[in-house]
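In this view, the complex is presented without one of its protein chains, the others remaining in place.
After this line comes subunit A, so read on.
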Amino acid sequence: MPGRPRVVAGATIDGFTIGAQIHAGGMATLWEATHPDHPGRPLLMKVPRLREGEDPAAIVGFEMEQMILPRLSGPHVPRFVAAAGFERQPYLVMERILGTSLAARLPSLPLAAEEVAAIGARVAEALDSLHRQAVVHLDVKPSNILFRRGTGEAVLVDFGLARHRLLPDLLEEEFRLPYGSAPYMAPEQAMGVRGEPRSDLFALGAVLYQLKTGMLPFGEPQGLKAVRRRIWRDPLPPRALRPTCPPWLQEIILRCLEVDPARRHPTAAQLAFDLRHPDQVALSPRAEKRGRDGWTAVLRRRFDPKARPVFRRPAEEADAVHAPIVAVAVDVAEQSAAMAQVLRAGLGPIMASLPGARVACINVLDLRRAAPEEGENRHVQRLVALRHWAAPLGLPEGRITYHVLEAADPAQALIEYATANRVDHIVMGARADSLRRRLLGSVSAGVAAHAPCTVTVVRPRGVNAGGAEPGRA
């Protein structure tokens, strides 16, 4: 076997010139690097610690990252550049993220609710991108969250504990102990379940709790037994520590910190949606909680076998998004009763078959032709009309939200909304054949052509076959 090249500043390995050491952690060291094939691009070389007696998790974590990182794409992960295995000097080279780590904010805690929500939404969007690529991070904590300079997009780093649903889990059989960061680890992870995407939502909830209160929700437990305490002992509600914490933020944080993953947000996209729309968060008793649960409840959770949560491994086939965000564009000002009915009929089966799905009812106030007589109240009037349209759907608060967008280009506004809110499916009506459609073009055709997701265009039968609706200009 050839000699192992030494990783030191100034050395060159496989064309990568090594620069300054950036960080020396327990599992790996990080180095600046450059390569003539990547001019002007700052790179990062990660080198696992391999000395005798080092934690074997360092090696397996490196293998996991070597396996997972090349399979990830998008702005929310560092771009993979190169890797070398254990035959010689193992390393992983990736894009060096220029920007700051969330850990840099820890000295300035607590943060304002609005900033906590904005940070949380960006991290949740990054997690959504990751989960859609079949990967669960399982080590979400401030030091593993970076924000890109310029765009501010969140980037998740360190996939050494991550799980790819379609690849072998090298960690699961290797270690008896569940690995993760104790303050943020989800209870099911502490019980050895790897691969539950909502474990990342729990960890993010713990981060948001910390950002808002300056405290860790479960302290810094040492050892697994102490970590598992969170299965039966609930944290002090954020508002008990920071009375200025608004109810909607406490609702979101405590929902993330639910022991049973099924009681958390179904997806990271839905969590991001709530964080982006505080006024639309459905408040439960969680929002008003002022103290921890009483000892009787805690003792029951701890000692009553019937109250003990059962953590299941998520089904291998959990491929599709079972909790989609559906946006329905409702033209409350113009649409016929027939169209209103057809739109509801298009939405009903989706909401009935997918209990985790939520719908965002959207009306676009077309600034090019908004009737001036609607005046100041038009926004409110449109919201009232949206609620009226949606009432027959019979959806509970929490599964439905209402939004009025003001835009000069309705198609563009819908596409931007769908992109920003990680919408999975847009349902909208086709405009009846009319002079206006001929002059302005079809909004639905524009959305269908350029939307980032599935688009269903509904139309009452016969509208285009000469049966033009009355009252159309």
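In the analysis below, a contact is a pair of C-beta atoms (placed from the backbone, for glycine too) under 8 Å apart; a residue touches a chain by one contact, two chains touch by 3 or more; residues count from 1.
Here, contacts and distances are computed from a predicted model.
When the listed names "Spermidine/putrescine import ATP-binding protein PotA", "ABC transporter permease", "Metallophosphoesterase" or "Xanthine dehydrogenase D subunit" are checked against UniProt, the chain not shown comes out as "Metallophosphoesterase". Within the complete assembly, A:L166 is the residue of A:L166, A:L299, A:L367 or A:V380 that touches the hidden chain. In the complete complex, the residue from A:M67, A:A118, A:A282 or A:V298 that touches the missing chain is A:M67.
If you put the missing chain back, the residues of subunit A touching it would be 56, 63, 66-67, 85-87, 166-170, 172-174, 316.
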